[in-house]
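Take a look at the structure set out below.
As you look at this complex, bear in mind that one protein chain is not there, while each of the others sits in place.
Order of writing sets the labels: A and B. Residues in every chain begin at 1.
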Amino acid sequence: MDLAALSSGLDTFWILITGALVFFMQAGFALVEAGFTRSKNTTNILFKNLMDFCIGTIVFWLVGYGIMFGSGTGFFGAFEPFSEINHAPAGIPNLAFFFFQLVFAATAATIVSGAMAERTKFSSYLIYSAFISVIIYPVSGHWVWGGGWLASMGFHDFAGSTVVHSVGGWLSLVGAAVLGPRIGKYKNGKANAIPGHNLLIGTLGVFLLWLGWFGFNPGSTLSLSNPELVARIFVTTNAAAAAGGCATLAFTWIKYGKPGLSMTLNGVLAGLVAITAGCDTVTPEGAILIGLMSGILVVLSVEFFDRVVKIDDPVGAISVHGINGVFGTLMVGFFAKENGLTGLFYGGGTDLVVTQLIGIGAVAAWSIACGLVLFFGLKYTIGIRVSKKEEENGLDYYEHGESAYN
Amino acid sequence: MDLAALSSGLDTFWILITGALVFFMQAGFALVEAGFTRSKNTTNILFKNLMDFCIGTIVFWLVGYGIMFGSGTGFFGAFEPFSEINHAPAGIPNLAFFFFQLVFAATAATIVSGAMAERTKFSSYLIYSAFISVIIYPVSGHWVWGGGWLASMGFHDFAGSTVVHSVGGWLSLVGAAVLGPRIGKYKNGKANAIPGHNLLIGTLGVFLLWLGWFGFNPGSTLSLSNPELVARIFVTTNAAAAAGGCATLAFTWIKYGKPGLSMTLNGVLAGLVAITAGCDTVTPEGAILIGLMSGILVVLSVEFFDRVVKIDDPVGAISVHGINGVFGTLMVGFFAKENGLTGLFYGGGTDLVVTQLIGIGAVAAWSIACGLVLFFGLKYTIGIRVSKKEEENGLDYYEHGESAYN
Partner (left out) sequence: MDLAALSSGLDTFWILITGALVFFMQAGFALVEAGFTRSKNTTNILFKNLMDFCIGTIVFWLVGYGIMFGSGTGFFGAFEPFSEINHAPAGIPNLAFFFFQLVFAATAATIVSGAMAERTKFSSYLIYSAFISVIIYPVSGHWVWGGGWLASMGFHDFAGSTVVHSVGGWLSLVGAAVLGPRIGKYKNGKANAIPGHNLLIGTLGVFLLWLGWFGFNPGSTLSLSNPELVARIFVTTNAAAAAGGCATLAFTWIKYGKPGLSMTLNGVLAGLVAITAGCDTVTPEGAILIGLMSGILVVLSVEFFDRVVKIDDPVGAISVHGINGVFGTLMVGFFAKENGLTGLFYGGGTDLVVTQLIGIGAVAAWSIACGLVLFFGLKYTIGIRVSKKEEENGLDYYEHGESAYN
């Protein structure tokens, strides 16, 4: 075997194993969403998480991959059925690159099931999950990672704070808003907490997600040719998560008098989401600062949507993935220092900040527009919400005829 | 370090990490089997899953590895105690190859605990688990992977639809038949569903198995010298699993009026089992077709054994691992296209189909014969089934003095 072949074997191994870790995040999302909701809807939420990956696999292979990476225009890739055209970097087999991109697409898709939990029709959810993987995610993904117009502008989103997480977050926002709140969530204009049924499972889910993020961010190098970069990404990713947890712990302790586990778990996730855009270009110190801010931001954002905007998001997906995805992407403009970028705090001027804002805004506009068309379309055709009786008695029995627990 | 040493390090890393993922399938099996059975038997089923791996580790090291890979005859390897003789491919340390083979042997062993759940004596199960790892699995494994007569014939089972899964499936069939159904399973000739106690845990188990399969199938290349092959295996494995899930979802929805999570989880597993034989040689399209068929087959097979044959298999192991192991192995004869094989659908003639049938039949005959000797032997010596009282009150208290839940 020659050097080039060995290098190709090594890089293929790298993206497949990190891709497998990203796949494992599907289990993490399933546990977080199941743990943070009520036991009468557990079968339903697990089933949605399972199926969005199954359906996403088929449709992203059928057309999504080509739309995202095909060399069409700056706004749209190409219809290339069956993912047979090679879009991988040199040395990586096309199918390895496809697998890695597929698990990213599936991450965006699965975020939304949490925000829409406990009241969405199963059939409508399946249609949504096909749409995001076929068209919504691939189009904005093409802009940033497929050589599209945002890539050309210099917009920097290394592993997907905007491309993956904010897309999921914006669709969560629209989906939860179109659905309306769960029965009992708001009484006389006051938001009631509806506690999840199993915090142990939710915590395990967060650990699985944290582990999966060691695939998500470092794997996005697509190569081991720069070990320093890969190592930095491990450290910045981990540091932001830890700092997010510490900040939420302290902030909830001061604010509510007691440190809260559920919110601190969201603080960890907020740190992970926020560091994703700039994990390659910030220092560990920068990562800790971003993590600390995101751990506070997620608390304020959850309260804002819950009490002010009054959108019922059972797991906090809008705040964790949407708001912190935006925040982290913006922070690249300030904290970038390594890997060829220089942020405002290191003397880099405001250009990068502006570019980041344009990218954030464009992806938000696209996602929200798609969400409005899709979710209102579902609402006024097959319906998007289960009946009152079904919601009160739990979706598990009516939608699936199976309780999760016996 | 020279190129050969680096290549050896890379391949060793590859089979050890994929082996670790296969090890992790032990946890997946434990969760699936525990989740799909009743809470009064949870300690027992966890304990069986733990011990079959512990015992399997010792006895496969003592003699199983030599029987499987020793260069004896085409039918039997050699008694080579302590696994000290090198059977690894060039560049891989013997102990790395041993570890990889051990976790495969343990997978075959642990399949059976699900089919025999909720009524088997713990001591008898431990004896069974030693026998499969000492002799049953290694002998038929030798035929296919140890240079034996089926290998010579050109029988193709890349990662073990037949070698691993069907052996587990056939032993499940014999074990469950010899044991008889659980009390209350059949009343007046009618099969009653006995729902598992925790579908969340069962779902998590399926995600762990799916993850583990990214070790099981791609790791079976034993090398990264062909990155295209490794990448294709990731994609075919994943595609068949996803297609299996989609097919079962649709089929149960139509057949029963509601989509069922338990059965869909089995559909995913069926797709994984079925693609295992041909994951290296089918295209993604072929994998999806195989997955779709296996997702339907598993439903029909579960119903057939449950209602027609009246063998009580609490987790569907016979159908998932046995029937779909056979089905997937056979499909190689039709769908093979890459990696030097050509199936019937691509103009390859019927030879491969016939060879596949011979291999399937020979391994089935061997496994069933061993199962009959073993399980009847246990039944008429130390006994194989717990008392009626013990079964009704749960095995956890009587066999172990420990409830899983307090």
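Convention: contacts are C-beta pairs under 8 Å (C-beta built on N, C-alpha and C of every residue); 3 or more make two chains touch, one makes a residue touch a chain.
Quantities reported herein were computed from a predicted structural model and do not represent experimental measurements.
Asks: Which of A:74, A:180 or A:260 sits in contact with the chain that's absent?
Replies: A:260
Asks: Please identify which residue in B:36, B:98, B:143 or B:375 touches the non-displayed chain.
Replies: Residue touching the absent chain, from the options given: B:98.
Asks: Across the whole complex, list the residues on subunit A that are touched by the chain not included here.
Replies: Spelled out for subunit A, the touching residues are 3, 6-7, 10, 13-14, 17, 21, 38, 195-200, 203-204, 206-208, 210-211, 214, 218, 224-225, 227-228, 230-232, 234-235, 238-239, 241-243, 245-246, 249, 256, 258-262, 264-265, 268, 284-285, 288.
Asks: Tell me where the left-out chain touches subunit B, residue by residue.
Replies: Given the touch definition above, subunit B has residues 1-3, 5-6, 8-10, 12-13, 16-17, 19-20, 23-24, 26-27, 30-31, 34, 42-43, 46-47, 50-51, 53-58, 61, 82-83, 92-96, 98-99, 102, 122, 198, 201, 399-406 touching the missing chain.
The definition used in the following text is that only the chains that are shown with their structure count from here on.
Asks: With chain centres defined as C-alpha means, what is the inter-centre distance between subunit A and subunit B in Å?
Replies: 34
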